[in-house]
Structure formats: structure tokens, C-alpha cells
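Omission of a single protein chain aside, the complex is shown with its protein chains in their original locations.
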Amino acid sequence: MPYVNIRITRDGATPEQKAELIRGVTDLLVRVLDKNPATTFVVIDEVAMEDWGVGGLPVEDYNRSLEQPS
Amino acid sequence: MPYVNIRITRDGATPEQKAELIRGVTDLLVRVLDKNPATTFVVIDEVAMEDWGVGGLPVEDYNRSLEQPS
Amino acid sequence: MPYVNIRITRDGATPEQKAELIRGVTDLLVRVLDKNPATTFVVIDEVAMEDWGVGGLPVEDYNRSLEQPS
Amino acid sequence: MPYVNIRITRDGATPEQKAELIRGVTDLLVRVLDKNPATTFVVIDEVAMEDWGVGGLPVEDYNRSLEQPS
Amino acid sequence: MPYVNIRITRDGATPEQKAELIRGVTDLLVRVLDKNPATTFVVIDEVAMEDWGVGGLPVEDYNRSLEQPS
Partner (left out) sequence: MPYVNIRITRDGATPEQKAELIRGVTDLLVRVLDKNPATTFVVIDEVAMEDWGVGGLPVEDYNRSLEQPS
């Protein structure tokens, strides 16, 4: 009975793509660990850009910093 | 000083029901483990239906699949 | 299909007490929100004392600080 | 830059199986959402049987209850 | 490659304050544990007041209870 939490930045994932993630992760747990899909939960959290940091910066600022000529 | 995270699908829990969950979980931790309620946190996350998967499907599709005649 | 995560410091909770937490939380979700117990997960994490901080201190140091005469 | 947390009961997953989960989830996020694998984290938590509840019971008791003739 | 999740009640944190949290936590992990900032994630979750409980009450009710003359 696995519980999987997928956290991604909110940048336009569609319901179809989310359904594909749910199916893909569940299939993987069935195939690799023989888990029962009926008791496999997959929960997706979309996180606003301003709430996700990397490299010490909010993610949009971080991405811009990578694009800068040095 | 327990931290409890309750994750449920977003399908209409009222503020009163949430307050009842908070009180109930806190009382349980006080009764069973003698925890101090003043340092017991209960955080409820409501998750959109399209973001919760079970049986390899988003939860609404999954519920419909159970209702199908085979 | 709720998922509940209970995080407590590791200070001697017995398997019987954990079973009581699992039963109590599940009963609460059934009673308040009419959830299905068969798809209600409760996961308990015991956290070592040195890994839990409050008041800016590891929890044992914090508890000692409260006992000090000022 | 996704973060994925896979929580499973501790019942013998091997390092090879864990590596297969890590690879599979990462490939899925690359394929479905075009994420960068270098900033995709997958963290696996194995949870002791006595700490995982379902149906109001620790998981081993729950599994036994399903096997009982009624 | 640390992952840090900061959960706070939703009561007006600005994007600038969030950026300061992201920078501060990242700097701390670099300084104390020599972590690489490029693979340090900080994710902030703002939680609605009615979804955060302490002392057995939703947080606004709890705060009011502390202000009451006894």
C-alpha cells in the first residue's frame, strides 16, 4: 500500500498529464515491487513558482540567473 | 509535540468538520501518549480530485470504474 | 481515501499505543467525514530526539531550559 | 525540479529495486512533463509494519483479517 | 541535495519575505553542512487558518482562547 507524493512547480500540467503520472507511477510500483494498485495512492502537489526555491532563489529568479551571460 | 498531517480529497469538508478532526486527533494524542495539546499541531491538506490517484487512475475515474458492470 | 501522517518524538510508544492511534484516527475520519476505512492510511514516524527542534533547540535541551529557575 | 517521495512498508525492497523505482519515476517525469532529471529528486521512505495502518489496523493485522474466513 | 519544506499559516507573507526564507535556509545548509546550493530545494506551503490546528482548536480560535481573561 504505497503512498507517493509528487511535488512539481505549477506551470501548466494538464489533467491528462497528471493522469499519465498517476498511471505511470502506479504501474511502476506494481511491476517492480508487486504492489496492489487498489491500495496505491499517488498525490500531486503543484507549488506556486514563488514558493519553490533552488540555488537560494525563487525558481524563476534562479532560471533567469542561469541565462545571464557571466 | 506531535505534528499530524491529514490529507483528504477536496469534496466539501466544512470548517466545523475540520475543527472536529483537529479536536479529535489532539484528544487522541493526549489520551494515548499523554502529549501536551499546546504543542500538538494538526494540519489538514485538501487535495483536488484530479491530483489524487488510486488504482492507477484519478480518483473520480477510479470511483466510476468501480460502479461499472463488468 | 485519506492519508494521515503522525510524527512524534521517539520516546517509547509501544506497538499497542500505535495500534490505538491508528484505530482512533481511522474511526474519527469515518465518523466525521464518512471515509472508507479500507482506503484510509495512517503512517506513524518516530523521530529521534536530536532531530526534533522547538524554541530553537533540540527538544531535550528545550525541555531542560523550561525546568531552569530563571 | 520535481520532488517525489515514495513511502512503502519495509518488507524487503532491495537496493536494485529502489534504483529501478528512482530510474522509473525520473524517466516518467522527463517523458510526461519534460522535467530535467538533474534536478529531479526521488526519496524513498521504508516504514516499519507496525507504523503503517489501514482499515483501522496495523497492516499485518489488517492483512490477517482479510484472510479470515467470515 | 537537501529538500526543505516550510509550512506556515497563510497570513500575509510577501514574495520578498519568501525569497528571504529561501535564501536564508539555503545559506544555512551551505554554511553548516557544506551543501551545494544548486541542489538545495526549499518549498514553502501556506496553509489556510482553518486548516491548521493547535491546542485542539483551529489556530484563530486558539489564539482567541489565549487572549481571554480566565
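By letter and in written order, the chains are A, B, C, D and E; residue numbering begins at 1 in each of them.
Everything below uses one rule, namely that a residue touches a chain if its C-beta (ideal position, glycine included) is under 8 Å from a C-beta of that chain, and two chains touch if they have at least 3 such contacts.
Fair warning: this is a prediction, and the values are worked out from it, not measured in the lab.
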*Touched by the hidden chain, which of the shown chains?*
B, C, D, E
*Would you write out the residues of chain C that touch the absent chain, in ascending order?*
7, 47, 50-58, 61
*asked:* Tell me which stretches of chain D touch the chain missing from the display.
replied: 15, 18-19, 21-23, 25-27, 37-46
*Taking the full complex into account, what residues of chain E touch the chain not shown?*
1-9, 13, 17, 20-21, 24-25, 28-29, 32-33, 35, 39, 52, 54, 59
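The working rule: only the chains that are shown with their structure count from here on.
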*Given the two chain pairs A-D and C-D, which is bridged by the higher number of C-beta pairs in contact?*
A-D
*Interface residue identity across copies chain A, chain B - same or different by half*: different
*Among A-B, D-E or A-C, whose interface repeats B-E's (more than half the contact pairs identical)?*
A-B
_chain B-chain D separation of Cα centroids, rounded to whole Å_ = 19
*Among the residues of chain E, which ones contact at least 2 other chains?*
39, 41, 43
*Assign the assembly's chain-to-chain touch graph to one of these shapes: line, ring, star, complete, other.*
other
*Touch relationships between chains, expressed as pairs*: A-B, A-C, A-D, A-E, B-C, B-E, C-D, D-E
